[in-house]
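With one protein chain withheld, the remaining protein chains of the complex are depicted in position.
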Amino acid sequence: MEESIWYYTIRFYEGAIFIYCITIFSLYAVLTILSARNIRKNIRLNSFRKREILVESPLTPGISVIAPAYNEAATIIDNVRSLLTLNYPRFEVIIVNDGSTDDTLKKLISEFRLTEIDFAYDSRLPSKPVKRFFKSTDKAYKKLLVIDKENGKSKADAVNAGINAAAFPYFLNTDVDCILDNDALLFLIQPFLDEEKRVIAAGAPLRIANSCEVDAGMLTRVRPPRALLPRFQEMEYVRSFIMGKMGWSAINAVPNVSGGLGLFDKEIAVQAGGYDSRSFAEDMDILVRMGKYMCETKEDYAIRYIPQTLCWTEAPHTLKVFTRQRVRWGRGLVQLFAVHRNVLFNPKYKKLGLVIFPYNFFFELLAPVVEIVGILLYIYFIVMGMVNWPFAIILLIFVYTYSILISSIAVLWDQYTFRHYKSWKEVLGMCSMAFFEPFLYHPLILFSSIKGYLNHLLGRKHKWGNMQRRGFKRQAA
Amino acid sequence: MDKIFNDYFQWPVFIKLAAAVSVIAVIGGGLVYLFILLWRRKGYINDRKKARLLPEMRELIVKHVILAKGDVPLEAVTFPLDDFRKLGIRKADVRRFFVEELMEYRRNFSGRPRQLLTRLYTDLGLHHITEKNLTCKRTQGIISALNELISMGVPVNEDKVLPLLDHENRYVREGARCYFVKLSEDRPFFFLEKISTPLLYWEQIEMFRIITQRKDVEIPDFSRWISSEYHPSVISFCLKLAVYYQQFETGPAMMKLLDTENEKLRARLINALGKLMVEKAESRLVAMYCDQPWSCKQEILKALGRIGSGNSLVFLRDKFETEQEIPLVKHAAKSIVNHRALSENLLREMQAGAVGLKHTVLQHAANPLIKY
């Protein structure tokens, strides 16, 4: 009797895994096609929509660029300069000094001739107390506003303070050390201006800046990371943004706009309650709340992605920092589903409840669990001599070649968007990561995700730590 | 090989599928790498070609068009067409570079050089293909053709463009509307009558630019479209134009629409009334304030500051003292400040008496370093 229960359990699980895999692979195929069509549409649109007319027009909406800074003294001046010189006619740059213990603020005050001012601050969104506000006495820096506040131990807290002080109807959430394309604002505002539905957020791909050459905040040479770990991350980013997010954007089912670069409708973000500083996945969390708010007020909305890479960021280059980051992401995902469990399968929340949440629940959240259980089962089969080796090898080859194909297609679509990197060798070097990913990188992701889930379920405290920036490769003066 | 082939048909379905997909994936992967290399090579060759041709093109355009002497009447100007043809503009890719350069020059230069650029474009016969493409089957072809005609300022027979106003593709319809606004001699604004779906913001920006740059056509009184029978986006667009052209005569039409139930439109109407400084609207705005949603309250406070007649200073001060929401208090303060000389004494009085948050708001409003 016991044996037959076990037998049926195995058979059931085998069948379930089979359906699970077929579904996930079919979804990747669908995303591949959707992203191709969406990218093509976007490229064509850009061929006749001239962004320069936004620069001249008095009707172009204003944007508040919000960038929190914590102990960034080494690079703050160059970074703020590059934000101040973005190509856009109406914007402000709000630097939130999040209780830095180094001389970040002092450097800002000196370089940009800042003076302390009285500011009518509306603390609608929760954040740690703001101590002081600064504006420049020099007209050249009149777009800059610096906020000095108590450390809130999270980016969410700092961004909320920035939103509270923001003057314009849209805000760009970015990190102060991200290098943005000069036309980033011109690109990102387009989806907001071009749809009948209200677009509440827009994002664009991020890339890894670890081996790029940077001169005074300006990118002078783009190349894929030389070190293995960041290079795997670049491959992953390309696949996730170009293939994943562009595909989801085509059917208006984008799950997340990255905190490194996202343009948001301020009114909706405020109505949704702003960022949650307790969340480990604050960027996904705010988007869910914004979506819920729109569904509750019965207003049609869209979240869009554009295929142009507009932001370069430094990726963790040591295993320690990398796993810490991924553990946090894993934890954030569990927390998200716990906090917003009423959204799952709820028709009130339309696509959010019936497409985005189910997909992320089954194929993002549960994927590591399914995989770990599958691996354990496989070991059991091997030990019990139940494996049909020829078939097993065929199946493994199938999974391996399919994943390489998907990753390679992602690189192709990315090259179609823009011929990133200088030589074909660099491109193929990137593609080659797909061959090693299942053996080297994927186990890391798996391990980190499971650890993140366990940490959350067991209520362990998360150690934030610093990014431990190495700084970008600086060009010789 | 035969054995594998025979065995294949005996495998379970999903194994057969897995094997087949693996083979396709390997072939597909190879093809993908090939495409990447070919695509990059094509792009590289294109870039090199462009880098070689562009300086020559620029030299010719600057010499014969941008810096052409102004003593010859426009119609009598001749270009060394052979020199331009030697660039190889018969080939599709070279033509594309060349036309893109011409369009960019036209965007950056005005007056005579701009007209000469159009002359050069038509003298070289480049408009023939474009006109033909207006009726091609590919939607992208039609959109590119419309865009090129608009950018180069080349009018064609309007009957070719009229049917495109009802095309199934949204971007073709937009392009056709832009064409009429830019190039139609007798009916540039008639597109406003035909709009039944929202005029999207991007299109408004484009149209606004085209209309405000056109010096050869009479600007109508936009009151005609500031009426409830038109789509709210059309009204909103005309409000922006009315403000730009400082059409004070549109004030009554705007005030008539203030009772609209559309909150967003109401906010825009109030905003326009403020920017046009319609004094007659002041008392109405003050009277309607209490019943308005937050967005309209904000616009009313801003409008009263822009109108700046002095009649609503008492109201503004009252709102400054009584409103709880900081943005509203801030706008009331800013509007008082915007009265300049008229509110100097009042401001001094308020600053002397204000404490805490109210004092901060006043300092904020009066500080020239803070614009918003």
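Labels for the chains are A and B, by order of writing; each one numbers its residues from 1.
Here is the rule we use: a contact is a pair of C-beta atoms (placed from the backbone, for glycine too) under 8 Å apart; a residue touches a chain by one contact, two chains touch by 3 or more.
Here, contacts and distances are computed from a predicted model.
Chemist: Mind telling me which option in "Phenylacetate-CoA oxygenase subunit PaaJ", "Putative aliphatic sulfonates transport permease protein SsuC", "ABC transporter" or "Response regulator transcription factor" is what UniProt lists for the chain we can't see?
Modeler: Of "Phenylacetate-CoA oxygenase subunit PaaJ", "Putative aliphatic sulfonates transport permease protein SsuC", "ABC transporter" or "Response regulator transcription factor", the absent chain's UniProt record names it "Response regulator transcription factor".
Chemist: Which of these, B:Leu17, B:Leu38 or B:Leu67, touches the one chain of the complex that we don't see?
Modeler: B:Leu67
Chemist: If I consider the whole complex, including the chain that's not displayed, which of B:Phe79, B:Phe109, B:Tyr245 or B:Tyr289 touches that chain?
Modeler: In the complete complex, the chain left out is touched by residue B:Phe109.
Chemist: Pick from A:Tyr141, A:Phe171, A:Trp248 or A:Phe357: which residue touches the chain that isn't shown?
Modeler: Touches the omitted chain: A:Tyr141.
Chemist: When the complex is taken as a whole, what residues of chain A touch the one chain not shown?
Modeler: Answer for chain A: residues 52, 55-56, 58, 81-82, 84-85, 87-89, 138-142, 182, 215-218 touch the chain left out.
Chemist: Touching the missing chain, which residues of chain B?
Modeler: Residues 55, 58-59, 62-63, 66-67, 69-71, 101, 104-105, 107-114 of chain B touch the chain that is not shown.
Following the convention adopted for this analysis, only the chains that are shown with their structure count from here on.
Chemist: At what distance in angstrom does the C-alpha mean of chain B lie from that of chain A?
Modeler: Computed value for the inter-centroid distance: 29 Å.
Chemist: Could you pull out which chain A residues touch chain B in their complex?
Modeler: 18, 44-45, 47-50, 52-54, 56-60, 92, 115, 117-122, 135-137, 142, 167-168, 190, 192-196, 391, 394-395, 397-398, 401-402, 404-405, 408-409, 411-412, 415-416, 419, 424, 427-428, 431
Chemist: Would you tell me which residues of chain B are touching chain A in their complex?
Modeler: Spelled out, the residues of chain B in touch with chain A are 11-12, 14-15, 18-19, 21-22, 25-26, 28-29, 32-33, 35-37, 39-41, 43, 107, 140, 143-144, 147, 171, 175, 197-198, 200-202, 204-206, 208-209, 240, 244, 325-327, 329-330, 333, 357, 359-361, 363-365, 367, 369-372.
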